[in-house]
Structure formats: structure tokens, C-alpha cells
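Only one protein chain is missing; all other protein chains are in place.
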Amino acid sequence: MGIVLGTHQYGKAENRVVRIYRDSPRHEIRDVTVSTALRGDFARAHTVGDQSAVLPTDTQKQTAYAYAKEKGLRAVEDYALALARHFVDDVEPVAGARVEVEEHAWERAVVDGVEHDHTWVRRGQEVRTASVTVEGTGDDQQVWVTGGLKDMVILKSTGSEFSGFLTDPYTVLQPTTDRVMATSLVARWRFTEHTGIDWDATYAGIKALLVEQFATVHSLALQQTLFAMGSAVLEAYGFLAEVRLSAPNKHHFLYDLSPFGLDNPGEVFHADDRPYGLIQAQVTRDDAPDAGPAWYGYTGLV
Amino acid sequence: MGIVLGTHQYGKAENRVVRIYRDSPRHEIRDVTVSTALRGDFARAHTVGDQSAVLPTDTQKQTAYAYAKEKGLRAVEDYALALARHFVDDVEPVAGARVEVEEHAWERAVVDGVEHDHTWVRRGQEVRTASVTVEGTGDDQQVWVTGGLKDMVILKSTGSEFSGFLTDPYTVLQPTTDRVMATSLVARWRFTEHTGIDWDATYAGIKALLVEQFATVHSLALQQTLFAMGSAVLEAYGFLAEVRLSAPNKHHFLYDLSPFGLDNPGEVFHADDRPYGLIQAQVTRDDAPDAGPAWYGYTGLV
Amino acid sequence: MGIVLGTHQYGKAENRVVRIYRDSPRHEIRDVTVSTALRGDFARAHTVGDQSAVLPTDTQKQTAYAYAKEKGLRAVEDYALALARHFVDDVEPVAGARVEVEEHAWERAVVDGVEHDHTWVRRGQEVRTASVTVEGTGDDQQVWVTGGLKDMVILKSTGSEFSGFLTDPYTVLQPTTDRVMATSLVARWRFTEHTGIDWDATYAGIKALLVEQFATVHSLALQQTLFAMGSAVLEAYGFLAEVRLSAPNKHHFLYDLSPFGLDNPGEVFHADDRPYGLIQAQVTRDDAPDAGPAWYGYTGLV
Partner (left out) sequence: MGIVLGTHQYGKAENRVVRIYRDSPRHEIRDVTVSTALRGDFARAHTVGDQSAVLPTDTQKQTAYAYAKEKGLRAVEDYALALARHFVDDVEPVAGARVEVEEHAWERAVVDGVEHDHTWVRRGQEVRTASVTVEGTGDDQQVWVTGGLKDMVILKSTGSEFSGFLTDPYTVLQPTTDRVMATSLVARWRFTEHTGIDWDATYAGIKALLVEQFATVHSLALQQTLFAMGSAVLEAYGFLAEVRLSAPNKHHFLYDLSPFGLDNPGEVFHADDRPYGLIQAQVTRDDAPDAGPAWYGYTGLV
């Protein structure tokens, strides 16, 4: 019986790259946090301390910043594709590369009713995410792309029920036919193609669909809303294989005002922090190609 | 020489109150974190453990939720005024009350181009703040109101310089005539009146002015921008005595791409976390009435 | 081509359970954050909103608190085992249960050199973690247990090198034979048994080994240190199958004091926040049994 090195990866996490386009007076901005991880046989670095196959994480950082200039930084998926391919194609010991991007959105400042050329206010509504995984070179190269969003906080003040659930001796919850439902949505989708896609338009379209489904589906449970969200996205975008959703149920508890002689017909709530329900679901095509390493992240080992 | 109790206050911090108005199909929502602190002579609770003059912090919490129904929760200043007055007017040992509110803004979800009646997406751009301090009762009652915002992240990609500064033997910084300037602005303003003011419209107007000044002032230093912001607000709103501004200089360092043979004329930046410059300034009328306890917060003792 | 529900799970996250044992004047305390997730066929909740198979997340919460009394809360692994088995054994639609625990450690306050009976100070050094996954009932029941820690911040001021690494055109990093090495370690280990183990003693022993290896291995790279840590743990504990390690390289950059005529032979550093290197590795026995769902967490879907 021996002790051996198993799965391993290494990289530079959370590079804070900001790219300004200033070719005309109307500047453009892209603001991202990008993380890279390299995969392959780096066993000798672990077992005997031999770094000769190890491209430093500092080099990965330099490349992330340099590529924002050399290859540009527009749609985050294109930027991640360029970076991931570079590590696999140009650095010999690298068998696979993982690049993850979070985009921090800005909206133009408005001055006298007009959008300003070079001033922006951070738009905090949600964070756009993307990942690219590349394995192999030449004709054998495989590429997986996911897009997504996180921290999209959304709430509806009616149109949500929760009743008819299973009970056991530890159940004290009362059913309700009208409650506040709120979540901080994480959604991720897997592309089956990675050329010819308008990444930014696709992102905007998916986000609009997610919001629309949340608003318009009369919800019998958060589970139902999630499935409706994922289905709507898959119906609209044929180049997506699956959607994964993670939704904390941010509980808004109806406050008991009866000790004070006050009625409270769904008007005053306490927004609780913890604990929270957490619902996770994958909505997928029944003929979706295998996900491979698409969901294995740069922090994925533990 | 004796050891005595000095300044003291106590209250309930960070009540998470959400108020839905559902009198028509088009609901309204207000979502706040409210903190209360009571002031007066509570010395015996400290020195001998006698609670007979102490209204529990739990009661303060109950009142915060109950008042969202009884008095309503629309403009945060009005809600804070009602709460603060109640504690001073109705609870005998209370000589002064401090109420602070942070409002978490929501914007209506848009479905098919139309704003939805009962679904909202959290708008993360900034947090609106307000404080009310009330002292005394009847004709002797004094009231101080402040409004404000925090976490407004704003950036301009040109129109900002920093040069001509003082140097000493520890100075290595090079002057620049074109840099990225970014901050996460905290601004607070003190009202001289508290009746007849359209709080929501005033907030929107001040925020627009702050953004406009940031965008349009060609900045020789963040200091200059802050003073211009504060001055513009005081010029526009005669019922404000002063504006206080706190602005971290969120450094965007031009990334050195020269080792890679790349030019970088203000295009690729590293957004650094720490340390950061921090500029704080008060802009005031020269005849402003005394601030009294207006700026002494519920966490103010340490 | 159809759209179907794929993997799904749901539960209650981050229940903050504190258990006091007060059977004698010398109290004991256990303070945990526990999260539960149920797995099985809950498809109808998603597809048609039928909750009849859904045990509410509120019930899972109630059970987590009730079990702290009914079954007790001593070693976190035992508590998690009891909870996970209950959901699978006693709730019919549940095919699998995942319970994760984080323990917040307290140490007894010392008064006049003596440990106090009922007062503790939070010991912030690291967070102990554990997970239990149970699938099936009766003779077919399978159980996976992992232990671990996170947030263990550890630093050595010498005895660490990084040189001889691969270079490419984006490499500017200089090799070093003496640097500060620091990390905030995450380690998790998988048990092959779950009866007859002294969980608390095992945890203490593993933690000591991790610290010892970090201290005594002359490190040619963080990779090497991680492998030595994992190997030492596996050598000492025959009932462990594998160790997984995730180590951010918390960069301590030697500060350039030369502009001020000061030498800096490894004495003054800037502790940088982001980006950071991130090294992840699995150290495993070559005959380790399959991990099954051991590493699939309650937040695992996205």
C-alpha cells in the first residue's frame, strides 16, 4: 500500500483586471476578477520539490493582465477562451487550463439626462460569471464554456405558496397560500458551442428570462420556480445543454403584531439572515452531451 | 478620586424590517435596517444592576416593527422621526433617542417591457442612510435629521490628475496628469428643517448632483472633487447646513506591461484592495447652526 | 428532445446550534453551524409543484436543534451521523442525506490561573469541519464521513524557497531561496470507518501533524509542503483513505526600502490581499476505496 498524489491543480486566484477602451472620447470599461488554474502532471513539484515543469502563478497573473491588452477584454467568455487556450497551447507541461471570470458591471453616469463618456457608477445588481476549460491541443482540443450570474437578489410580495408538504413529528411549520418569496440567485448554464455566439446578448436574454419566470410563475414552491426558470432558458437557447440553479430561500417571516393589537395581513416582515433554505437543481436536455470537466472549478478540490 | 459612569447609550441594532404596501395590485416595498439607541440616566443599571429604568432592547425591536405598520414606512426620515419621538415622548426615563436607518433599494422587475406589480430586483448601487436624534419633550424638544448614502462606487477613466504635491525623503510617487479615479463614496448631509421636506425627491436630487460633479469636474485631486460635490449640494438645497464626505481612493494602478513589449497608455489597470487613500472633508455654510448630537451615532462611543 | 430535471437536493443551511452541558457545575459547550440537504426523487415538487414528498427545510431545522438534545452534541461527526441517518431511515422519500458541520471552538476563560467553569473565550484559530453522507437503509445503507479544518492561518519566516521554475515570455518573477510562506489552510480527510473512532483525538492529532510538517519541512514549494502534510497524516492514521488540501499562497512581498537607503534582508513585508496563488492537491492511498458522494456538498451543484 502506497501513498500517492492524486488530483491536483494550481493557479492564481482573483486577479483584479480593469480594462479601459479609450480609442474615442466615449470610453468603454470592463472590470473583472479572473482566476486561472493549470492542470497536468505536476507531481514532481509535490513529491520532490522540482519546479521545472511549474509555470509560476505570478506568470499566470502577468498573462491575465497582458492578455487584456494583447487579446482585448470585451465579452468575458472570449477573454477566458483566449487565456485558457494560451496556457494549454503554449506551455508544454499544461494538459488542461481552467479560467473563471466574474464581471463587475458599471453603468454610465447620467449628467443632465445624457450618458457620460468616461464616468460610471457601479451597478450592483448581480455579478456575471463565466468559466472556460480547455484540454488537449490541436485536433484533440476540447473546450467547455459556461456562463452564469450570482448575487441576483429578487423578491415577490405575493404569488407564492407553500402547502401540502410532508409532515413528521418534527414538523411545526404551518402551510401558507400567500407569502413573500426572495432569493439571491446563482444560475449557471453550459454551452454546447463556443463560436459564433453573441455572449453579451445571450447573457442579457437569459437574465431577462430568469427574472420574467420568477415574476410570472405562480409559485407553489421555490423548486417549481427554479425548474420553470431553467426550462424557459433551455427552450430559448438551443446552444445550451443545461442550467444549474442554486437558490437560498431568504426567509421573510411575517412579524407577529398581535400583542400590540395590530393586524398584519402580509405587510410587515422580518428579513432573517440564518438559517436559510437552500434549493439546488439542474435542468437539462435529455440528450445533453457529457459535462466533462465543465463544472470542476479552480477551487473544486475541497 | 472616584470612578464614575460617563457617557452611555443602549439599543437594538440592525433590525431588518421589510414593509409591503398591498392596498392595490401594484404593491410597494420598503426594505430597511434600523437601529435604535436610547440616552438618558441609566446609571443604576450599570452601577447596581437595577433595570427599573431600562426599556429592553427587545421592546425597541418590537416597536420598530410595530411602527412600520402603525405609522407606516415610506420615506426613511419620517419613519425614523416617528420612532425617535416615540421613545422620548412616551418612555419616561428616555432623555434622548437616536434612530439610524439604512435603506436597501429595490427596482421593479421588467417583464415584456413593463414594470411588474409585485416583483423586484435588488438595486445594489448604493445604500441610502438617515439618522434622527431627538432630545427633550414638549416645547423644549430638539430634533436633528441627517440624510446620506454609502457604498456608491463611482469611477472616471480620465479627467483626473495628481501632481505638484509636496515631496519628502520618503516620496517615490510620480505625478500624473491622467489617471483613473475611483471611490466608494460616503456622503451625509444635515438638515436644518424637518417638516415640509420631500425626503425622497431631495435624496434623488442630491445623489444626481454628487454624480454630476464627480463626472464633470476636471479633478486635480480627490480633495477638489469632494469640495465641489459638497458645494453643489449646499447651493441647491437651502435647508441643508453641511455635507460630510468620506472617500476612499480605490487605487487603480496602471499595470506595467513593458516586460512583454506592450504599450499601456491608460488601458490596463490593477484594482488594488489595500491600502487605500482616505479623504474626509466637511463642506459647510459659514453660518451653519451647531451640529449638536446630529453626528453622534448609535455606535459612536468607541 | 426533452427538458428534464437532473440532479437536485434541498435543505436548511447554516443552523446556528449551541449546546450547553450543565449536568455539573463545570459546564461544557459545543457551538456549531450545521447544514442539511436531502436527496432523492423530489421531481414532482419541481415539475408540478406537488410538495407531498417534501419534508420542509423548517422541519430539518427543528430536527437539528432537537437532536442536539435528544441525541446530544459532542463530537461533530457523531452528531452529523445521527442526523443524516435519521433523515434516511425515518423519512420515506429521502434516499440520501448530507449533513455538514462547522465547529466554532471555545476555550475556557482563565481566572486567577484556573479554568473557569462556565465562561469561555472564542478561540479563533481555525474552524473544524465534518460531513456525513448516508444513502440507503438497512443492510444496504452506506455511510461516508469526512473531517477537516479551514481558516488555519500559518506562516513561516524562513525555510521556504521557490526557484528553478519554468519560464516563458510572461515570466518576470525572480527565484528566491528564502521567503516568507503563509497560507490559510483548508484540509479535509476521508474516513474509511465510522465506528470506534475517537473523533476529537483524531482531529487534534491531525491538526498537530499538519502544523508540524509545515514547520519542519524545508519547503521548495508550497506544493511540496502540502504533499508532506497529507502523507504524514495518512501514515499516522490507517483509517483514512485520503487527504485533500487547498492552500492559498498568502503573498508576503518583501518591501522595497532601497529608495530610502535602507537594507531589507527579509525583515519588512507587505501582506497582500489579492491575487493569491492557490494550490490544491489530493494525497491518497493507492488502494483507497471509491469516494462515492463523500465530497459532494450541500452547495455542490453550482
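By written order: A, B and C. Residues from 1 in each chain.
As a working rule, a residue touches a chain if its C-beta (ideal position, glycine included) is under 8 Å from a C-beta of that chain, and two chains touch if they have at least 3 such contacts.
Just so it is clear, the model here is predicted, and its values are computed rather than measured.
Only one of C:43, C:172, C:197 or C:211 touches the chain withheld from this view, namely C:211. Within the whole complex, the absent chain has one touching residue among B:14, B:107 or B:193, and that is B:14. Mapped onto subunit C, contacts with the missing chain fall at residues 15-22, 27, 29, 31, 62, 65-66, 68-70, 106, 109-112, 116, 118-126, 151-159, 180, 208, 211-212, 214-216, 252, 255, 257, 259-260, 262, 264-273. By the touch criterion stated above, the residues of subunit B touching the omitted chain are 1-16, 35, 37, 42, 45-59, 61-63, 66, 90-91, 93, 148, 162-168, 170-173, 186-188, 219-221, 223-224, 226-227, 230-231, 234-235, 242, 244-246, 248-249, 274-287, 295, 298-302. Interface with the hidden chain, as seen from subunit A, comprises residues 169-170, 172, 259-260, 273-274.
One rule holds in what follows: only the chains that are shown with their structure count from here on.
The most distant chain from subunit A, with centres taken as the mean of CA atoms, is B. Centroid to centroid, with C-alpha atoms defining each point, subunit A and subunit B lie 31 Å apart.
Annotation: 23 Å between the Cα-based centres of subunit A and subunit C. Each chain gets a centre from the mean of its Cα atoms; for subunit B and subunit C, those two points are 38 Å apart. Looking at subunit A, residues 15-16, 62, 66 sit in touch with two or more other chains.
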